[in-house]
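Mind looking over this structure? Questions follow.
Here the complex is missing one protein chain, while the rest keep their positions.
The first chain written gets the first letter, and so on, giving A, B and C; residue counts start at 1 in each chain.
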Amino acid sequence: MCTNFKHQPAKDGSVAVGRTMEFPDVLPWQLGVLASDFAGRSESAADGKTWTATHGVVGIGAFQPQWLADGTNAAGLSGHLLYMPGHATYAASRNDGTDIGILEVLAFLLGTCATVAEAKAAMATCNVVDFTPKEIPVPLPLHVVLHDEDACVVVEFPPTGMTILDNPVQVATNAPYLDWHLTNVSNYLTQTPTVPKSVEIGGATFAPLGQGAGFAGLPADGNSPSRFVRVLADVRFAQQPADERALLMDCVRILHNFDIVPGTIIEDAPGGQMPELTMWSTVCNLTGHQYLINSTNDPLWYSIDLASTDYSTSRLVALPTGGTFTGLAV
Amino acid sequence: MCTNFKHQPAKDGSVAVGRTMEFPDVLPWQLGVLASDFAGRSESAADGKTWTATHGVVGIGAFQPQWLADGTNAAGLSGHLLYMPGHATYAASRNDGTDIGILEVLAFLLGTCATVAEAKAAMATCNVVDFTPKEIPVPLPLHVVLHDEDACVVVEFPPTGMTILDNPVQVATNAPYLDWHLTNVSNYLTQTPTVPKSVEIGGATFAPLGQGAGFAGLPADGNSPSRFVRVLADVRFAQQPADERALLMDCVRILHNFDIVPGTIIEDAPGGQMPELTMWSTVCNLTGHQYLINSTNDPLWYSIDLASTDYSTSRLVALPTGGTFTGLAV
Amino acid sequence: MCTNFKHQPAKDGSVAVGRTMEFPDVLPWQLGVLASDFAGRSESAADGKTWTATHGVVGIGAFQPQWLADGTNAAGLSGHLLYMPGHATYAASRNDGTDIGILEVLAFLLGTCATVAEAKAAMATCNVVDFTPKEIPVPLPLHVVLHDEDACVVVEFPPTGMTILDNPVQVATNAPYLDWHLTNVSNYLTQTPTVPKSVEIGGATFAPLGQGAGFAGLPADGNSPSRFVRVLADVRFAQQPADERALLMDCVRILHNFDIVPGTIIEDAPGGQMPELTMWSTVCNLTGHQYLINSTNDPLWYSIDLASTDYSTSRLVALPTGGTFTGLAV
Partner (left out) sequence: MCTNFKHQPAKDGSVAVGRTMEFPDVLPWQLGVLASDFAGRSESAADGKTWTATHGVVGIGAFQPQWLADGTNAAGLSGHLLYMPGHATYAASRNDGTDIGILEVLAFLLGTCATVAEAKAAMATCNVVDFTPKEIPVPLPLHVVLHDEDACVVVEFPPTGMTILDNPVQVATNAPYLDWHLTNVSNYLTQTPTVPKSVEIGGATFAPLGQGAGFAGLPADGNSPSRFVRVLADVRFAQQPADERALLMDCVRILHNFDIVPGTIIEDAPGGQMPELTMWSTVCNLTGHQYLINSTNDPLWYSIDLASTDYSTSRLVALPTGGTFTGLAV
């Protein structure tokens, strides 16, 4: 599953967005770079959607650079596909130039839009159909989360048709639909970062055993509703980061709070019971134009400079692996 | 506060121990290196404990290399001081060569012992008195956690006198005493990494919304009892790491699960209300003789090779800071 | 607030429904009896809904016998109004003979319908408008729960218009809408009445401290989502009652699980901060034609025989109070 959030803007105006990709290890994830003049064409229908990009895009996907599960452009828009098992009903094909597969949506939006407002309008031109490339071994019930410096929208696919929803809390996880999660926030109004006061009962004093009890009642399990309220607590109660570096470090820390220890979540997967893993996590520095990535077997956070990336060609690039702990002599 | 654990041994026999240091930012933490022939002398009494080391030690402390809150030696013993507010009653001074301050204990044990068994015997020779160096701006209610490849003991200071307890679960956090936490484990026997099955009620099917619900009921707050059962769940249900690298990465992931997002825990500190921060975390690779550290403003994990460290002198070394994200061109 | 449920049918086929009325003490609750030929006329509009009853009705309300918050008829249909703060948007008046106020709905449905199916059809003829009798000192955001021997439907008033929903779990509480609660059921799939097995960790055995831990994670607070999953757990995991008496005793026990101890929930009310109280609870014996009631200051459960009640007139009857403990000489 996945956890996505926009952190509080730093005092210097920096804005960043984090997300995890929690999944069994069944996909050959790669970095995708899309040319700034990418000529997009949906494979979802004979007369699928076509577009010509105006922004270069960097993201993570598999098999084709335009099949992205996550990504951003240098204009400051980020897009994220998050899993929605049982909660994504795609449309029937119209074959009129509006059809697009869910895996192609980010290439279209990030290639052609600079803001959430533009992406909302672009999304409204799409008829998202049930198209899974033959290389993909799993079904693709997904929703789309889009962030820019200010706004966040979530695109969902309930049975009644695609919805494009403003997301005031600017965090997202997985099923059920956003509306359910927003209602669920009302069940966690007692949360506070402050340590509760001691209480006296019958002449005895009951002091808090340590710090952190202000979050009593917050659930630690990995299910989607629990991660939603947990990541929201992290963001809401965080102190405002001083600057871009503090902001990015905060995003990294928040993401790591959701790192799955291999084996602690076991699920049914195409190959039988498999551990769910935090395959990779990303931070989109929307104001500083960086794309940061960390993957499951690697201690390093890598940073791609979006401003200096070569967008002359579309290409797949291996996800870095095998980073090491940094040697230190004392 | 602090969270400490030994992870499952890897299939290649590697063993490692992780710990966090959660504290307001009131101490000038530094790396300490103690010479392999360090001549120890407790400052806690005129006739304080004296010893001569046989093992070099690397750890983290402040002001003096022998004032360690965490550390390990190349013989494969690690030691960890964890906060115990309201739960540490030190002894009266005997001034007979047995007195030692809690901040001096790790220098003594790690300098002179190779195993937990040796450390238990050495600890039994100590009269831990209430000694806080004048440089330290906070009280020091602490307990001691010791790990070697096989065993774990916890040294506590209840009002009835010092106890040296075998710790079967090999994890520790903070107050209250270990015995309370071990009893509390019995409140979490329903935990499982497996996703619960769908349930049918009145003809309707209720399917899990995602993965991870097998940990339902596990508390996410930062209080010590919650962290104890959470870190134990991480260790118990983890799949056995394949090798040393997987083991160390698991330790890093488990530690990061406890990263505090600055501002989400606010506490009373000497300078007023301050955020509690994950000041630093360490992994002691007991079989591979490494000491890994990560600190609050730095994305890198640094690795000190204990075998090649120069133990000819005792010294303070600055904690590395300012590590950066690793540049990646795509 | 309120908690409503249908219990499992007894082995002898008996069916019963329980509900609590949790409210500040601001209404002069009375029993209402409606004549079996009651000529109903909604006061909500000049041309409000009119009807002629075919069933006598017994219930609880205030001021007028036709203003019912709860009730049943001898045909085996029960109806229950439950509070929905912030979740009831009534329709604009049509003044065409379809307008009805929410407080008048039960008189209409219970007076004219014998089954949930009939009540669904009857409800569909209603335009529920925003009508609060001047005697009522509080707003009336409500939803309607209807039960017969087999079925349960919930009538809600979201902003998009009245919905009549089949309720597979046959329990209801308060806000938010039923759909949210049904999704929330999926967050409690680990519940089991069975005591968890002992676990061995590091050579130590951790046995359950007692019985009941199979419901670990179930929330005890009085909020509506918590009561929904709690009452559902009571009903789902109960053993099937042997007969009518066991069924009624089970209903009484389940209801008492939700008894509010005065002072443990404090809320804003017309007269300032007031305790929320379990003002009264009822059990509708749908197959045995009884209406059982218990009220806040009375230890007795009173039973009204619906078959022998005189339905020749409509009338208000005082709620019994002042029942005593039953003297026992030993």
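The definition used in the following text is that a contact is a pair of C-beta atoms (placed from the backbone, for glycine too) under 8 Å apart; a residue touches a chain by one contact, two chains touch by 3 or more.
Values in this document were obtained by computation on a predicted structure and should not be read as measured data.
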Of C:126, C:254 or C:279, the residue in touch with the unshown chain: C:254
Touch list for subunit A against the chain that is not drawn: 167-170, 182-183, 185-190, 192, 196-199, 201-204, 206-209, 213-214, 216-217, 232, 236
Subunit C, residues in touch with the chain not shown (by the definition above): 1, 22, 31, 33, 58, 83, 85-86, 173-176, 193-195, 207-227, 230, 233-234, 237-239, 241, 245-246, 248-250, 252-254, 256-257, 259-268, 275-276, 278, 290, 292-293, 296-305, 308-309, 317, 320, 323-330
For subunit B, the residues touching the chain missing from this view: 176, 180, 183-184, 187, 217, 219, 223, 225
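Assume only the chains that are shown with their structure count from here on.
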Most centrally placed chain, judged by C-alpha centres: A
Averaged-CA centre spacing for the pair subunit C and subunit A, given as whole angstrom: 42
Centre distance in Å when subunit B and subunit C are each reduced to the mean of their C-alpha atoms: 53
Multi-partner residues of subunit C (each touching 2 or more other chains): 183, 187, 217
